[in-house]
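Missing here: one protein chain of the complex. Every other protein chain is in place.
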Amino acid sequence: MDMVITGKVLVYDDNIDTDIICPGRFLELNESKDIANVAMSGIDSNFPEKAKTHSIIIAGKNFGCGSSRDHAVRALKYSGLKAVIAQSFGRIFYRNALNLGLLVIISKDARNIFNDGESGKIDLTKGKITNMDKIITVDSDVISEEEFKVYEQGGMIQIYKQN
Amino acid sequence: MSDIKGKAIVLNMNNVSTDQIFPGQYVNLTDPNEIAEHVLEGADKSFKNRIKTGDILVAGNNFGCGSSREQAVITLKEAGFAAVIANSVGRIWYRNAINLGLPVLICEGFVNQVEEGDEIEVNLKEGIAKNSSKGTIAKGNAISDFVLNIFANGGIKPMMKSKILSK
Amino acid sequence: MHALEKILASHAEKDVVTTGEIIKAKVDLAEVNDLYLQTIYSFYEMGGKKVWDKNKICFVFDHYAPAPTIKTAQIHKEMREFVQKNNLTHHFDINTGVCHQVMHEAGLVYPGMILVATDSHTTTHGAFGAFGTGVGATDMATIMISGELWFRVPEIVEIEINGKLRPGVMAKDVILYILGKLGADACVYKAIEFCGTYIEDLDVAERMVICNMAVEMGAKTAYMVPNQKILDYIKTRTNKEFEIYDTDEDFVFAENFVFDINNLTPQIAVPHSVDNVVSIDQLPEVRIDQAFIGACTGGRLEDIQAAAEILRGQKINPRTRLVIIPASNEVLLNAIKFGFIEDLIKAGATLSTPGCGPCLGAHQGVIAEGENCVTASNRNFPGRMGSTGGSIYLASPATTAASALMGKLTDPRTFLKGENI
Partner (left out) sequence: MHAIEKIFAQKANVERVKAGDRVWADVDLTVNVDLYRTVLAEFENLGGTKIKYPERVAFTFSINAPAPTIQSASNEKDMREFAYKHGIHLFDINTGVVQQVLMEAGLVWPGTISIATDSHATILGALGAVGMGVGAVDLAASMIKGNIWFRVPEIIKINIDGELQPGVMAKDVILKVLGELKQDVAIYKAIEYTGSAVRNMSLSSRMVLCNMAVELGAKTSYIQPDEKVIDFLGSRVTRTYEIPTTDPDFKYAEEYSLDVNQLVPQVACPHNVDNVCDLDDVPKKPVNQCLIGTCTGGRLEDLAIAAEILKGRKINAKTRLIVIPASKEIYLKAMELGYLRDLIEAGATVTNPGCGPCLGAHMGVLAPGEVCVTASNRNFSGRMGSPQAELYLASPATVAATAIEGILTNPRGYLKSQQRS
């Protein structure tokens, strides 16, 4: 995995819950591509299309609150997203993201410097997030070495596999 | 009403029910195009691909038996069938076909004289089905003037409408 | 003339009607169920503004009760709006039950009437001496506008059923047996009168089972001469006056069939056709994944009682689901009162809300590919209850209960405790 990630961003508000990310009626789906097709359908039915050109979500606080459904993480990961940056995350969502290898980064300020469609850069080791269009940089939590290893291997699932 | 001509699509099975023509899981659909997507899915998942607009469905005994769902007619009509010929057909389905203006000829045994793709001609008034490719003719039930009139008007809806408007 | 012809004639303001004639008849009650939002669309499409009579149209929400999807919720919403806009007197919402049960419970069904519904099993009401028939949305919209409908006067077939059933054998076995003998297309476009010593003394619920499945032979309608039990039942439900029409002595039926049921055994319609019927003892072992007791065919109090009597104090097979859906809230309340529901739930049944349940694969027990389901409902067409790769076996409620107990198709007579089931 790269230490620096770049891509166009999609910006969302606080409390984007799992019913927004993957509504309950779709939980019978099993295939990753089917789940990805309904990603964010609670708020934006064009998301799967947008995800082809945008690779970073920037959100407010409590992103992924709600259910334990890891369909929510799968939906985002398999729609091609590289990372989600939020002011805070729902606990189970965060855990599921780590398990499945969807990069999740906590930043208090990133939400304030981006608009939809702008280009972002994430420097994982330095804990910096930059709006490349406006050239503004803010801090993020630094990913611990331990967590970075987890991501690098594709999530906890790969580590479980090796054990 | 003039003769109807088209290529045969053969479904030589008996008791093809409305659940096969249009499965229950879709009965909440109301958009005709969406309804057409699932035509005869219960009999053959890929049936839709066999149909071209203007084709004639040739079926066996008791075609359309079962429930009263009108989509079992709409799906055939919207999928492109110009007419249905069968040995016999379910009563409610038949009624719905008349009401929606899908011509139906009841013609015992015709299905055994037809292969997929044969050129078919139907004369509803005389109750005659002709297989032009094989040069065979079969006599079925002649359609009454009452029903012919409904077919000629494209179903009962336009008739009711003009009746209400004329009041 | 036959009583059915007299009903048609009186509603067409004619003295005489003859077979094959097309007439226009007034409809006494038109029922729309929740599969038929299209009816409202067609109503407006044809220029309808107000319904012809707000007391004679009844809406019943039974197939999707409570709504399993957004789309079906939307259907209910639009239909409710229509009901409210037209101020319809009779609206049975999701808290009532199956149309063919709630209508007669509410006193809307009586001898000599014409009842048209957007449901093929409207033949059920022949049990009450009514002319009941199913139509599609366009016909229904026509009635809602005009109160009338065109009918072709049908040929009438007589099916005489004589004898007395043995314990453990039910009306469902009788009609399955007849279906097996005559075939699924025996009576297409025709009407059936059921008569004979078996029918004459038959209870309300059992009469309804026989008439209900007349449509599986293709029939336009079914008829039974109302007996005292029917008249007593109607009296508890409505004060409405009605006329019972007699069939003329010289009437000639298009066909006659006679059946003796004295030695009848439990019957099963095996996949995938309603007329593919065999006696239960002729079948090899069939594993059962789901058993269903309910719907307009097998969800009445008598059916639930039959199941409770077999399952009381027992546990169903751990690898079999038993879904029970009473035909109406009244049936449910009575079944609670008599302790049947307690018996069934303790035995492991899943007791869901009154309605049509999984009968047509809408919800509440859809079956997967490769699963076998035995059911007291009425159709075993491929895909009827879900996957086209599932197999549906039609049977009586008693057979269904016994099969749930053993996890395989089972003759209920094995579990008979008393003289009567």
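Which chain is which? They are A, B and C, in the order written, and residues in each are numbered from 1.
Definition applied: contacts are C-beta pairs under 8 Å (C-beta built on N, C-alpha and C of every residue); 3 or more make two chains touch, one makes a residue touch a chain.
What you see is a predicted model, and the numbers here were worked out from it, not measured in a lab.
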{"item": "Shown chains that the omitted chain touches within the full complex", "value": "A, C"}
{"item": "Contact residue for the chain not shown (choose from A:5, A:20, A:36 or A:58)", "value": "A:20"}
{"item": "Residue in contact with the excluded chain [from C:66, C:107, C:196 or C:407]", "value": "C:66"}
{"item": "Options A:7, A:48 or A:66, residue touching the unrepresented chain", "value": "A:66"}
{"item": "Chain not shown, touching residues in subunit A", "value": "15, 17-20, 23-25, 27-30, 42-43, 61-62, 65-71, 73-74, 88-92, 94-96, 99-100, 155-157, 160-161, 163"}
{"item": "Positions on subunit C contacted by the hidden chain, ascending", "value": "65-70, 72-74, 76-77, 80, 84, 93-95, 289, 319, 321-323, 329, 332-333, 336-337, 341-342, 345-346, 348-353, 358, 361-371, 386-387"}
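Note that in this section only the chains that are shown with their structure count from here on.
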{"item": "Chain nearest the global centroid, as defined over all protein CA atoms shown", "value": "C"}
{"item": "Residues of subunit C whose C-beta touches two or more other chains", "value": "69"}
{"item": "Touching residues on subunit C, where the partner in the complex is subunit B", "value": "22, 35-38, 41-42, 45-48, 63-64, 69, 71-72, 75, 117-120, 134-139, 141-142, 145-146, 150, 184-185, 188-189, 216, 218-220, 273, 275, 360-362, 366, 379, 381-384, 386, 388"}
{"item": "Residues of subunit B touching subunit C in the complex", "value": "14-15, 17, 19-20, 23-25, 27-30, 42-43, 61-62, 65-71, 73, 88-92, 94-96, 99-100, 144, 146, 155-157, 160-161, 164-165"}
